[in-house]
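In this view, the complex is presented without one of its protein chains, the others remaining in place.
On to chain A.
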Amino acid sequence: MSTATTTTELVETKKSGGLTGAAANYIDERTSISTAVKELGRKIFPDHWSFLLGEVALYSFVIILLSGSFLTFFFHASMTPVEYDGSYMPLKGVEMSAAMASSLDISFDIRGGLLMRQVHHWAALLFVAAIGLHMLRIYFTGAFRKPRELNWVIGFILFILAMAEGFTGYSLPDDLLSGNGLRIIDGMVKGIPVVGTWISFLLFGGEFPGEQIVGRLYSLHILLLPAIIVALIAMHLLFVVVHKHTQYPGAGRTNQNVVGYPVLPVYAAKAGGFFFIVFGIVMLMASLFTINPIWNYGPYDPSPVSAGTQPDWYIGFADGALRLIPPGLEFVWLDRTWSFNILIPLVALGLFILVVLIYPFIEAWVTGDKREHHILDRPRNAPTRTAIGAAGVTFYAALWATASSDIIATHFKVTMEGVIHTMQFMVIVGPFIAFFVTKRICLALQKKDREIVLHGYESGRIVRLPGGEYIEVHQPVDEYERWKLVSYNDYKPLMIRPNANGKITVGQKARAGLSRWFFEDRIEPVSSTELERTHGDHH
């Protein structure tokens, strides 16, 4: 019988593979894993240092999960007052919450506990930073274009969630600094019209600070937020597999291929090894550098505060926005309080976040380009996009720096008011300056590229001609190098025309206006005709 023969054949193949073969066969017959290996095992991933930023983010998250799980075994998410009785002498006998006391125990009574706390905190800071840099890489190379717009949105939501994770985690030890952070959140929430007072009341389970908030943030921090983050990361990576990775322009690379190393073995070795490098560097920082010394701050008390209080770096932009508001923006109207000193920062940051979130769709609408893009742009080749990015970075950086306004003032011995006024100027005017400067630099770099393609690069070799004239010999670039300089997307401004009804709609006008703003200054890539013409000139 045929079935019998197949069985024997299988048995034979099983034997020929030895123990590994037998195990593989056992698993495959139950999971069809060979299909996955066939599909993914030799999948090609392009190589570039900037592609590692996303990996750093992913690996920091894994480190956070590992170290965080360790911490949960010792941490008590409770605000019940206890008398501290641990090893740290200066706080012995001080009344504090169980959360603070257990955080101190982790730091001073559990071997390696402080190490794990510091690994957790350093990795968290790295996590948010790596996501931020990864996003900048995606933005400035245009990797968010079709078909990756939705993955940009997922990634951006992950950035917001990472900050939420950071803030909830930062609040858990219930020390003086984190308590003041929560106090600020409470004050901001209360400033929201209509619902603010109630939201604060429900969030804190009564009056601030209450005895609920740490437990509630703990649920968010270790259950709800990580679950959403894991799900979104899975989607994010699934899309990377579906889309295949983008690649930088280079000879032989096209929009229809992907050039790089296969998952097995090279990419697995490099990416797997890189996980250990990231983990090792975080571990090194945790061994050598103290982070968040809660024992110096003491337990939360609504009355004391130290000068120079600052949040973790990624909350800085929001704190800075609060500081920049000029005096007097709060009114009583219709018998209710309108706190524009809170609302303006909230709305401004909300709008900023919204614009970043939908940017890929804006650009797609302006260009009308419905093609898939798998070759990355060099930032200079999309001058307006790059300039917008620089403006956004400047806006963010100015807000962020303002979170240290008091430290800037004391450190550089300038007035507090002077720092604030300068930063107000920077937040509003800085982005415009950054926009124009960046755009000009991009266009200049594009011109330089054209120059190099058409006339070669400066070789540094000076030759004296028979007539006495000195010239520098220009060397032509080779064709592979040239390809990087000439292969880019170029767009023209949109010209509007009446539609079928003979009308020009408002939407078209807006689009044409934006399109002109984006593309009226453009440097065309060198064409083969131009290239031939100049070659004639030179030889």
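The working rule: contacts are C-beta pairs under 8 Å (C-beta built on N, C-alpha and C of every residue); 3 or more make two chains touch, one makes a residue touch a chain; residues count from 1.
One rule holds for everything that comes next: contacts and distances are computed from a predicted model.
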Chain not present in the shown complex, as UniProt names it (candidates "RNA polymerase sigma factor", "Phosphate import ATP-binding protein PstB", "Peptide/nickel transport system permease protein" or "Cytochrome bc1 complex Rieske iron-sulfur subunit"): "Cytochrome bc1 complex Rieske iron-sulfur subunit"
Hidden partner chain, touching residue among A:H120, A:H221, A:R323 or A:R380: A:R323
Absent-chain contact - pick from A:S60, A:S102 or A:Q118: A:Q118
